[in-house]
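Complex shown without one protein chain; remaining protein chains in place.
Residue numbering begins at 1 within each chain, and the chains themselves are lettered A and B in the order written.
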Amino acid sequence: MQHEICIQTNAEQEIIDITAQIEKMINIKQGICTVYVPHATAAIMINESADPNIMEDILTALDKIIPAGKWKHDAIDNNGAAHIKAGLIGPSEQIPILNGKLGLGTWQGIMLCDFDGPRKRKIIVMVQ
Amino acid sequence: MQHEICIQTNAEQEIIDITAQIEKMINIKQGICTVYVPHATAAIMINESADPNIMEDILTALDKIIPAGKWKHDAIDNNGAAHIKAGLIGPSEQIPILNGKLGLGTWQGIMLCDFDGPRKRKIIVMVQ
Partner (left out) sequence: MQHEICIQTNAEQEIIDITAQIEKMINIKQGICTVYVPHATAAIMINESADPNIMEDILTALDKIIPAGKWKHDAIDNNGAAHIKAGLIGPSEQIPILNGKLGLGTWQGIMLCDFDGPRKRKIIVMVQ
């Protein structure tokens, strides 16, 4: 089963919890859920969502590791740092499905990372 | 087929080779093995295990990239850096199964990374 989620992001950089929307799509007892973002300046990350400071900490850390405005690609699009961050984090995650539910840990959520927003972002979810 | 491994880690930060335990679970000729850690301060990484210095080098590198003690989440749990590292590395790896064996390269092993130990960590292994 293949599904699609559309998310409107609201800031230049934003991490958004999409766990609840994906949980609703799980209709098999056991398998793998693949979450994939088909954009080259966005990524999927699994992390804690209970404390929103973690999302902020992650964006701060990535900005220090990959500072904006220093890249050859900036001459074209001015979003070189967003591409590098997306490449580092990666566009997908695979989560086991156990007893008809996502096998996430207590403190794990599935996050969309937009590094070049605000934009309308699409996410593909495969349950199999 | 779904399996579970439990690992007691022994240090605040530790990378432990779990390849042998996963290899024993492979009972199909061809497919994918998904290794998933349901913890928000741990990760799964594939790398060389023959030289234990690599594990140490990786922990050193991550400590430089994501220094401890500088994060908003530290006010709650004092483990902000561990969350960011876990997000960067990611909680899972997928390894092809070829001729009834893990299709790892000669120098590749499957590693559990604990960034906030010592703890008892669970790992989910799906063979399909």
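We take it that a contact is a pair of C-beta atoms (placed from the backbone, for glycine too) under 8 Å apart; a residue touches a chain by one contact, two chains touch by 3 or more.
Bear in mind the structure is a predicted one, so any value in this text is a computation, not a measurement.
Note on the undisplayed chain: of the listed residues A:18, A:66 or A:111, the one touching it is A:66. In the full complex, subunit B touches the omitted chain through residues 30-32, 45-48, 51, 53-54, 56-58, 60-61, 65, 88-90, 93-96, 98, 103-108.
Subunit A meets the missing chain through residues 2, 34, 36-40, 65-66, 71-73, 75-77, 80, 83-84, 86-88, 90-92, 94, 122, 124, 126, 128.
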